[in-house]
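What follows is a single structure, and I will ask about it in a moment.
Just one protein chain is left out here, and the rest sit where they should.
Showing chain A:
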Amino acid sequence: MTDTTAVFEQPREAGFGDYVALLKPRVMSLVVFTALAGLVVAPVSVHPMIAFTSILFIAIGGGASGSLNMWWDADIDQVMRRTQNRPVPSGRVTKDEALAVGLALSGIAVLMLGLAANWVAAGLLAFTIFFYAVVYTMWLKRSTPQNIVIGGAAGAFPPMIGWAVATGGVSLESVLMFALIFMWTPPHFWALALFMKEDYSNAGVPMLTVTHGRKSTRVHILVYTLLLAPLALGIAATSIGGPVYLAASLVLNAAFIRGALRIWKRDEDVAEADAYAVEKSFFKLSLVYLFLHFVALMAQKGLAAYGLGGW
């Protein structure tokens, strides 16, 4: 029997998990978390069942755009080591299947979010999917080094959608939560690009590190980190802010700016010598930074019930 199994083994037939992998579960977890934060901090309370369904379909919509991304990017995913094992480049799922899954789930997600919550939230979700799949994946990713700056907008929408689920609209608070993720994305990804260097250049994706050089990337990280701080602190002054959030944000921004300064001061030889230790720790810090900002916002909301909330 061994020789017959070998025939099936090369591109082995997809299991259920391979279709789940099309939805980029790790990106999905970030979408779930930030959408939940947007929903929780909103001043309108939502029935738990409606909240659950809304978050679920926001996540599925995000997953659908991931599947569309894998359909379009199958060729470059094959070149980059980080993405070689994705279902499409490894041959387990065909490109057409990825497209079908992406389109079907996009439609279901938008429709169900509209029915469960409201059509403002559903419209924002539809726009997010369009933005990630078409504007980022098809238009920008391969043509401009500003790809992740503008593409970051797609990842920044979930808290706004969560807020819209609760309130049925858009407001200063939800725009600032959007801005927080939007400005955070570039330094986060550029730090990654600094220590994952060969991958993007082999695939011909115009990352800033390739087009403008690594020195310029370090400057960009610092500038964006400095621009991010006032936005993050600005949220403290709105209706969803408060002393807990302000304290957390001050500490996190101080640490983030310190990390960006250290990256800015280094040159390639120093970075090469310690195997990009500073860049890697900045990347990890960026994840903590975003996570704790939203935790602080939710904590602020939770404390309000005990009279310890906002201003």
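Following the convention adopted for this analysis, a residue touches a chain if its C-beta (ideal position, glycine included) is under 8 Å from a C-beta of that chain, and two chains touch if they have at least 3 such contacts; residues count from 1.
Methods note: contacts and distances are computed from a predicted model.
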According to its UniProt entry, is the unseen chain "Cytochrome C oxidase assembly protein", "Xanthine dehydrogenase YagT iron-sulfur-binding subunit", "Spore coat protein JC" or "Carbohydrate ABC transporter permease"? "Cytochrome C oxidase assembly protein"
Specify the residue from the set A:44, A:100 or A:115 that touches the hidden chain. A:115
Given that one chain is not shown, which residue among A:27, A:50 or A:120 touches it? A:50
Could you please point out the chain A residues that touch the chain left off the display? 1, 5, 8, 12-16, 19, 47, 49-50, 53, 56, 115-116
